[in-house]
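Every protein chain but one is kept in place in this view of the complex.
Chain IDs A and B follow the sequence of writing; residue 1 opens each chain.
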Amino acid sequence: MNENPLWVTILKRTAVVVSMIIAFFPIYWLIATSFKPYDQWASWPPVWLTDAPTLQNYRIVFFPEAAREFATAQQGSLDYKVSGSAWKAFQDSAIISTFATFFSVMFGTLAAYSIVRFRTGGENYPFQFLTVRMMPPIAVVVPIVALFSILRLSDTYFGLVLAYTAFTLPFSIWMIRSFIEEVPLELEGAAMVHGMSQFRAFLTITLPLIKGGVLATALFIFILNWSEFLFALVLTAGNVITVTLQVANYVSASSGKLYGVQAAMGTISTLPVILFGYVIQRHLVRGLTFGAIKR
Amino acid sequence: MTTQGVDGPHPSQEQGWSRYLPRFNILLVLPAQLTMMVVVVVPTLIILWLAITDWQPTQAIAWFKAEPIWFWNFYDLWYDSRFTNAVLRTLFVVAVCVSIELGLALGLALLFLDEWPWRRVAVSVIILPMMIIPVDAANAFFMLFNERGPINHLVSLVIGSPYEFSWLSHPTWAMAPIMLAEIWQWTPLMFLLVLTGLMNLPQNQVRAAIVLGASPARIFFKIMLPLLLPVISIALLIRSIETFKIFDPVYILTRGQPGGATETISMFMYNGAFVYFRMGYIAAAALLVLVVVISICLVLARPMTRHG
Partner (left out) sequence: MTDDIKLELRGVRKSFDGVVAVKGLDLALRKGEFLSLLGPSGCGKSTTLSMIAGFLAPDSGEILVDGRVVNKMAPRKRRIGLVFQDYAVFSRLTVRANLAFGLESQGMPRKERHRAVAEISEKLALCDILGARGGDLNMSEMQRVALARVLVTKPELLLLDEPMSNLDASLRASLRSELKQIQKDLEQTVLYVTHDQVEALSMSDRIAVMRDGAVLQAGTPEDIYHRPVDRFVAQFIGDPPINIVPCRVEDAQGKLVVNTALHSGLGLAGRDVPVGDYLLAVRPHHFRASHEPREGTAESEIRLVENFGAEHVLHVTYGDELVAVVTEPGFAQEGERLHLSLDIEQAHLIHPLDERIMARRSREAAA
């Protein structure tokens, strides 16, 4: 029973509302700016809600002609990089994230199964994968650049897929491991009594039971890949471009960032991630703690 | 890697040709292990070499042919105040951000203990920040803390005169927007972890304390907090590790400017390697960081297994 006096309850709800506003405000500003015309991007006083909403920023994001028109309209002095339209970035990010997610989850599932059911490599073996998540990626970026230069992987899809697969493996192994551990071994044992090999038993009995968890893991890892910035920044040189790079690209040397365009790109690039995030909300805690805390 | 203590059937033992393959369970971890080898283990070995050279890609010498300069990189690092400052700054950011995140998360989670109609909606809105791409979040904060951004506008409205402070180019204050962006984005995660912990708390222990006449503060500190400790320590560990790596908001908001005043370890290494192209020097720094981080983590990782 609620033993709080009314004013305490009101105070608590107010605090919740304030938190909600703080949580939402930067996102609101991003979205609001994406609809602002050029002269309101950084005017003083700032425009909180534009009175002249425009889709121009989104047009610039997707259509190079619109970008060129825009540049000419601003006396042609804007030397910002309009390295193609955002379509290329979306396409590249989709390809890289999908393949990296697929490999990470597949390799992760096999390894997790081996670790859970055969105790492969002993008790400390899974920690080897965790250390990868603990080291700052920038620390291995320099040698990876060196290595990729001799392997001719720099600025290729495969190079980024490889890097993303490796750096999300700790999540897929540990998350899927926690799902497999929840399936009793007896279920597989029962199938094996009927002459099935253990791996077949895993494929036909256990895997269907944890497919929801594997799917959640996949979405979670897709989010990580889609949002990744550092590797994309360092391992590409214009041939491959991801959405995060594209967002950072709308900068002009003479007049700084193109707020409206950047906000438009930011808004649409983050939408799929938010959607996926809410789909797997139930599993977020498990994912981000490597399966240590379950719901 | 050992395979002792493995029981269960091994199909490979029965079929003729597959006798020459590694054992089945090893085969299963092989793809993951090979990926790790290429992307983590081999690069780590390369670091060992690069760290004792002065390789710079601009010199048109392949990295494996670079001239070794032995331990001079480490000597230079020791006296490079930009590096030591970056290390101290990073530790400061970790300490401040993570403790503020924990404090906010605890306070916030306590607001969500009882049921009320729009509780789920409120949770969904509050965790929104952690859902969005960090680069986009950083961009939003770039706009918020612009000289002509809404934060300065709010300050102007409060003090009654125009206020156009350049947050991001001030040597001291430029760190604030970066840390606020980090706190804003990751308090929701901490909140979600603490809330999960609170919801899974043994309800009757709390009720028993209530019936025994304990005040809410006493119940929180004597009963709930000790029960929450495992969850809190995992949350602190994970957030500390992640914050230590902080890069995206720094890159977007300041790139370490002005004059290196906002350089964290990651930003320092990025600038060194990809702006000044001092790969060998940065490899030495990377080696130091790796050694320290991995040894700290090997110690800290123990609580994770215990409560896993």
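To be clear about the criterion, a residue touches a chain if its C-beta (ideal position, glycine included) is under 8 Å from a C-beta of that chain, and two chains touch if they have at least 3 such contacts.
Predicted model only: the values in this text are computed from it and were never measured.
Visitor: Which listed residue, B:V96, B:L110 or B:L227, touches the chain dropped from view?
Guide: The missing chain is touched by B:L227.
Visitor: Given that one chain is not shown, which residue among B:L28, B:V94, B:M143 or B:A209 touches it?
Guide: Missing-chain contact among the listed residues: B:A209.
Visitor: Provide the residue numbers of chain B that touch the chain removed from this figure.
Guide: 202, 204-205, 207-215, 218, 222-223, 226-227, 229
Quick note on the criterion: only the chains that are shown with their structure count from here on.
Visitor: Could you give the separation in Å between the centres of chain A and chain B, each centre being the mean of its C-alpha atoms?
Guide: 15
Visitor: Per the contact definition, I'd like the list of chain A residues that touch chain B in the complex.
Guide: Where chain A meets chain B, its residues are 2, 12-13, 15-16, 19-20, 22-24, 26-27, 29-30, 33, 42-46, 48, 103, 106-108, 110-111, 113-115, 117-122, 125, 127-147, 149-150, 162-163, 165-167, 169, 173, 178, 192, 197-199, 226-227, 229-230, 233-234, 243-244, 247-248, 257, 259, 262-263, 266-267, 269-270, 273-274, 277-278, 281, 284-285, 288-293, 295.
Visitor: In their shared complex, at which residues does chain B touch chain A?
Guide: Its residues touching chain A are 1-6, 8-9, 11, 24-26, 28-29, 31-33, 35-36, 38-40, 42-47, 50, 62-64, 107-108, 111-112, 114, 116, 122, 124-137, 139-144, 146, 148-150, 153, 156, 162, 164, 184, 188-189, 192-193, 196-197, 231, 234-235, 238, 241, 244-245, 247-248, 251-252, 265-266, 269-270, 273-274, 279, 282-283, 286-287, 289-290, 293-294, 297-298, 301, 304, 307-308.
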